[in-house]
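One chain of protein is taken out of this complex; the other chains stay put.
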Amino acid sequence: MTEFIHHIPALIIVIPLLWGFATPLIGRLSKKGMYAWVVTALAITEALTIAQIYLVLTQGTQVYVMGGATYNTTIPPDSGGIPVRIILTVDAFSAFMAFTAATVTLAGGIYSITSEEGTSGESMYYTLLLLMLSGMLGMVMTGDLFNFFVFLEINSLASAGLIAYRVGKGISVEAAFKYAIISSVGALIYLFGVGILYGEYDALNLAMVASRMQFTGLDKVVMALFTVALAMKAGSVPLHYWVPDAYGKAPGAISAILVTASQASLYALFRVCFSLFGLGSNTLTTGWFLISLGLLSMFVGVTMALIQTDIKRLMAYHAISQTGYMLLGVGVGLATLGTAAFSQYGLQAMEGGIFHIINHAMYKGLLFLTAGAVIYRLGTSDLNKMGGLAHNMKYTTVFFMIGALSIAGIPPFNGFASKLMIYESTYLFNPILSIIAIVVSVLTLASFVKVFHSAFMGPKLYDVKEVPKAMLVGMAILTSLIILFGLFPNIAIQYLVGPAAKALANQAAYISSVMGGA
Amino acid sequence: MVGALNTYVTPSGFWNPILWLIAFLISLLLAYIIWSRGEKSYKKETEQVKPFFAGNVIESKERAHVRAHNIYWGFVEALRPYYMALKRIHTGDVNDYVAWFIGVTSFMLIIYFLWGVKP
Amino acid sequence: MVETEKKVMARKLGRLVRAVWIFNWFNSCGCTELLPVVSSRYDMERFGLIIVDNPKHADCLIITGYQTIKSIKRVVRIYNQMPDPKVVMALGSCPITGGMYWDSYNTIKRLSDYIPVHMYVPGCPPRPEAVFQAVGLLVEHVRKLKEEVSRK
Amino acid sequence: MMYVLLALYIIAAPFIVGALGILYGMVLKGIDRKLTARMQGRVGPPLRQPFYDVLKLLEKECIIPENAVKWLFNAAPLIALAASITTLLYLPIGPFPPLFSGNGDLIVILYLLEVPCLAILAGGFAAGSPYSTVGSQREMVLMISCEFPLAAAIIALAWKYSSIYPGLKAFSLTTFVNNPIWNNVGVLGFIGVGILLIVMLALSTSGLGRLPFDIAEAGTEISGGMLVEYTGRNLGILYINDAVRVVVFATLINAMFFPYKLSPLIANYVALPLAASLTIDFLFYLFKVFLIAFVTVTLMRVAFPRYRVDDVVKFYWGIAGLATLAALILIVMDTFFGW
Partner (left out) sequence: MLGNLPYITVVIVAGIGIYAMMWKRNLIKVVIGVSLLESAVNLFLVSLGYRAGGVAPIYTNAPSTKMVLPTPQALTLTSIVIGVAVDALLLSFCVVIYRHYGTLDPRKVRRLRG
């Protein structure tokens, strides 16, 4: 049994990959069998990520060498101190991100069992879904720069295919086209940076390159290429134009999972800023880069969301503005890295930002699922054509209210816990930051009140039934996590978020976990 | 139970969700006590339940539902120039997407060249 | 009325009288004389009477002046929309007998054909004191009702 | 044993604070209507009038409109009143520290000020009538507009405290009460905090939805706005909630700007037993709350006509917003240059 435990990082990536490609075969046998097949795959991945979090908390960073003599000989004896193979380094932060991705995909998978029932090409849908999950998990857990590029491309291609899955008179194909173009351009610019780093330091492993980094002129070019390409993939404002198109036109559960896909790129942006360049680079500049991205994303995202009339496009703009919160929180942590202020409020700001990642994944996933439920019943996603759904879609209304209240940061729910941490630590760095953050949280509340009014309130215009059971189960999973993190933020901080923030801030530990042998 | 009661401490504040929820439920109970002393009955199917529309009748349920297309007229009106600029920027044209990306990359190249690394 | 119903009505009206919220339907000459009722000289608020802007909050519907065929439809609808212990006060001679428009083709002559009117205040237009006397009669009626109930 | 005491304390606290909030709120409402009448040369209703109003409202029928979402329509007033009472738990009542002093700070209070408006707003939407929907939309615009100066004022004060007393928790109200802002601020800071005080007074008028900014229940334009469809006991609860919110806003401003006590002054003339000084402080607190309520509600109601919707946003995001940012800059300069 102990042997199996060491292979968990690899299993987490491989299970969705293999299980995904086997789905069409099972689909040919029996529809029910395929559903069970997909849900077991997602459930196993979820269980493995939870086991991985437990392992990382107890035994520290997990390292797994692909094809090495034993699972953790990062530096083979004859290689003269260079980690040769692809190494998965899973520290607390990446285990945390893997858990977020697996949970939302599990909820999305269960949700899409009924929402995609009887539609064309259903088995391919699940293959792409599992492929997307393995891409995300690979991006989050790999310690190798080029390997990250490969998983990034897997994820982008799979999600582009999924966005265009319901052609919908060509509009979702246009959205998928724009998404695919801009994400492949970003990935190529990232690959260009990887090439420069390989040319300079003759190594591809992130820890190896970080230990050899001398911050030459070329490294500044690489910093620019990496940070901008990954900021674009994470959906921050000056480069956010693909987000409303892609999330707005993706089928039901896919936009919920796309949120975690862009959060995996956000993880990569933080990993690059903290572990690759760390204290050598002028953390004030990179910190202020993240903070200004955060402020722009927050304000522009929410003001654009106020005037939208399409329900999913409105929620997509909110995904951008909530990403702004994470960038703001972690940006303040980065800006104060290494100074005395870091221990006073920098680490808490990072904890707030990272806690916001999982909170956002939960309630944004829930909101996209409720929007999918409304579209599943009404067929239209235009807010002006909806009305009075609360009369007979009771559960969806309650789920939507919980999601809307937690995204607006109303006390008992989880949005408030992480926003409180962000407000009360970033204002020490600069008071303007948290003033804008509080104003943006009310504007978020305003736009969700708009959706709540036009979709659910008002007289009964349509006699629609409640959505089928599986969709409700998918939403219930996310709601229970929202309420759990809302009422017990201390437990989430102590076990999930605290170690993740410390692991991210501590570059030396990351390098020594790979370079320092076992 | 005690484990749940520890407050969630931030650098300059604190917050305890469980206590908040208990206090909220008890004040909800207080409000319900006052509320329950009131009159419950009302005439169900009469004219009484129709929405007040200054004495007129609303022809159909369709018209009774106020649409949301310009729900925040006041806010958008006050920030009129900002919103005009924002609408112009979001063109939806693939070329502009790539142009923005290249523009921001070159801008960041300059920024990093100037202050990228600690001297 | 059955014994308990009278006791309930006495309690409700007793409470209503000390805080009457008025929804006014001033739509003709009657209202010009009634402005001083609200203003500082006669000040109806000292008896707890305030003007409310929709029937669902109101207890007393004050109708002044003649009602045309079109407007009576709205008056009936507004009367029905008022929550229960409600009082209707018809001011001026037009709602009583049609007033000086007694022979016109489009005004309605007697208001009580359409909605139950509890108090008539004659006068064309009625003076503010007449309005206060009407409210006083209502208070008197409630006091008598209470005594009767408490004696039993 | 300690848990039983704690449980009792937690259960009793909302009732004590709720009773105080409701009773004193209604008395303040009565005084407010009396003073408004007197300022307009009228005699004005008796002081007990709000109690009569609520008793009458509890007697009337409680109509639930046909288009309404029944459960939300009835729940909204209850949640609004419950949230207002919970806010009082986190505010210092006169000499006593907040009953939940270690468990909630200024940001919690900031959001708890939003929850009643949000509940009534949801109730307004749930009623499904055109007037109530338009009223609720306007209330949301009001909430957006008055959030920016409110957040800026709170953050400016908290930033000031965090720079003077790094050890203390800058957002907790006990820090605000223990060391009043006025006597550890230089000249520039004094002007800045003065501006913040004026902005907070203007904000409490719009937070309570009183005349110059009552675009949400504009009587003449949309005949009762959000509260159109509410009748009987629902309206009674909303009436009480409105009364409690006056006390909440006045206590917040009192705690932030005037946390002074009367008993130390009297103590150096005549020896005061503890009970006497506490009652004197409590009465002084009640008087301060009345003063603030008078300025923010009665004066504004008598002096100003109603604003248009976009003027409200322009006022709060324009004038009041810039004023708070100027005050923030003044406070920052005051800390760094120490004038």
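Note that the chains take the letters A, B, C and D in the order they are written out, and that residue 1 is the start of every chain.
Assume contacts are C-beta pairs under 8 Å (C-beta built on N, C-alpha and C of every residue); 3 or more make two chains touch, one makes a residue touch a chain.
Every value quoted in this text rests on a predicted model; they were computed, and no experiment measured them.
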Touched by the hidden chain, restricted to displayed chains: A, B
Which residue of A:245, A:351 or A:424 touches the chain not shown here: A:245
Absent-chain contact - pick from A:124, A:171, A:401 or A:509: A:171
Full-complex contact with the absent chain, from A:66, A:124 or A:181: A:181
Chain not shown, touching residues in chain A: 146, 149-150, 153, 157, 160-161, 164, 167, 169-171, 173-178, 180-181, 184-185, 188, 191-192, 194-195, 198-199, 204, 244-245, 248-249, 313
Contact set of chain B toward the excluded chain (per top definition): 87, 90-95, 98-99, 102
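The definition used in the following text is that only the chains that are shown with their structure count from here on.
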Least step count from chain A to chain C, where 1 means the two chains touch: 2
Contact-richer chain pair (by C-beta pairs counted) among B-D and B-C: B-D
Separation of mean Cα positions, chain C and chain B [Å, integer]: 43
Chain B: positions in contact with at least two other chains: 7, 12-13, 15, 20, 24, 39, 42-43, 48, 50, 52, 54, 61, 64-66, 71-72, 75, 79
Overlap residues in chain C, where contacts from two or more other chains coincide: 54, 56, 83-84
Of chain B, residues touching chain C in the complex: 39, 42-43, 46-48, 50, 52, 54-57
In the complex, chain C residues that touch chain B: 54-56, 73-75, 77-78, 80-84
Chain A to chain D touching residues, read off their complex: 344, 388, 390-391, 397, 409-411, 416, 420, 423-424, 427-428, 431-432, 434-435, 438-439, 442-443, 445-446, 449-450, 452-453, 456-460
